[in-house]
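And then chain A:
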Amino acid sequence: TTSSKGNPVTDNTIKIGENMELSGAAGGYGNQMNQGIKMAVNEINQVGGVNVNGKKQKFKLIVRDNKTSTNTSASVATQLVNNDKVNAIVGTATTNAGTAQIPNITKAAVPAVSPSATDPNFTLQKNGKVQPYVFRACYQNNFQGGIGAKFTYNNLKARRVAILYDNSTDYGTGLEKAFKDTFKGKVVDTQGFTEGDKDFNAILTSFKNKKVDAIYVPGYYTEVGLIIKQARQAGINVPIIGTDGMADPKLAQIAGNQNSNKIYYTTPFSTKASESNPVAKKFMADYQKKYHTEAPTFSALAYDSVNMIKQAIEDEKSADSTKIAEGLSKIKNFDGVTGKITINKQHDPEKPIAIEQLTNGKVSNTYEIK
Partner candidate 1 sequence: MQTFFQQVINGLSLGSIYALLALGYTMVYGIIKLINFAHGDIYMLGAFWGYYSINTWHFSFIEALLSSMIVGAISGVVIEYFAYRPLRHAPRITALITAIGVSFLLENGMSYFFTSDTRDFPQIITQHNYNIGGVLISNIQILILVTACVLMILLQLIIKRTKMGKAMRAVSVDSDAAEMVGININRTISFTFALGSSLAGAAGVLIGLYYNSIDPLMGMTPGIKAFVAAVLGGIGSVPGASVGGFLIGILETLFQSIGLSAYKDAVVYGVLIIILLVLPAGIFGKNMKEKV
Partner candidate 2 sequence: MLKVDNLSVNYGVINAVKDVSFEVNQGEIVSLIGANGAGKTTILKTISGLLKAKSGSITYLGKNIQKISAPKIVGAGISQVPEGRHVFAGLSVMENLQMGAFLTKGKQQVQKNYAQVFERFPILKERINQDAATLSGGEQQMLVMGRALMANPKLILLDEPSMGLAPIFINEIFDIIKEINQAGTTVLLIEQNAKKALSISDRAYVVATGEIQLTGTGDELLANSDVQKAYLGG
Partner candidate 3 sequence: MTNLLKVDHLIKNFGGLTAVSDVSMYLDSDELVALIGPNGAGKTTLFTLLTGVISPSSGSIVLTGKNGTQSLNKVPAYKVAQMGMSRTFQNIRLFKDLSVLDNVMIAMTSRYNEGFIHSIFRTLHFYKTEDEMKREAIELLAIFDLTDQLDTKAKNLPYGVQRRLEIVRALATKPEILFLDEPAAGMNPEETAELTRLILKIQKTFHITILLIEHDMSLVMNVAQRIYVLNHGSLLASGSPEYIKHNQDVITAYLGEEG
């Protein structure tokens, strides 16, 4: 392993490692991603594999659970790169587990694409340079939070906003900060909650007297669904704006359709937009067929992560891990489920962002941004 850098392809299969939160706090989201990843790999293999310089090579997926724990993620990553000799990794779901794998994959020169690690600095080294082997398929927080803030101010004309954010994940705290930094109106109150919380009545009651025009709720659908439900039941009817963590059909199920009005969220993966995006359209249909439910955003992001790797291999005409890394950093106008993706210098995907509006639990409107 000392002679040449990275993991080359052996016996004609390209090994894809999956370092994923299949159990533990983020297990629910991790499993959604697992489904997207499996679907992508199956589809690729069904047509004979990836075209590597004219030769078809199949993907072999190696799934390992990191329990939503940083040290297990580090261990999983070392096993994937050193023992399984994977050519690329998909994962992790969370920033914390993701940063834990960086030292090891970097040493082994194997790239990893995270479907959903959103911390702005995730792909960067301490000195500000980009991490050569770290990529992601999702927006970083500053981008999404900024968009949310502008939309709230410009489109919804909200001037007084309260924020209720997931204080236990970098996702919630990062977006909260980004929103505050960009929002031109007044943030009248900022309150946090913890993953797994179920009761938001106290905070919502305290928002009630503060004459807010809107509430910004960066978090995942599990909690945000409950926030919406409880807010509406408490008689708070102002718009509620959130992020792609709530772009999931489960949101309206938990909140109740009758409560899901004036709900807005930023998302790369708009059901409306999918009508004009054939990749998304096909994905939606296949997913529905396979799992009998509407595709969630996390599955879409994970699906794209795999296909970005495929794209990189085809572009570079090699599935050696270092080549895949190179290929990933050069991806341009890649047609993903979550839009046309171009990887920028920071290894963040540049892709369109949309804002969807829910009325009675159904998407009633889509605002294309930029």
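How these were chosen: all candidates are chains of the complex that A comes from, given by their letters.
FYI, a residue touches a chain if its C-beta (ideal position, glycine included) is under 8 Å from a C-beta of that chain, and two chains touch if they have at least 3 such contacts; residues count from 1.
It should be emphasised that the depicted structure is a prediction, and the values quoted were computed from it without experimental measurement.
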Single touching candidate for chain A, where 1, 2 or 3 all sit in one complex: 1
Candidate 1-touching residues of chain A, taken from the complex the two chains share: 23, 25, 27-28, 31-32, 167, 189, 191-194, 196-199, 201-203, 205-206, 208-209, 221-222, 225-226, 229, 233-235, 250, 253-254, 256
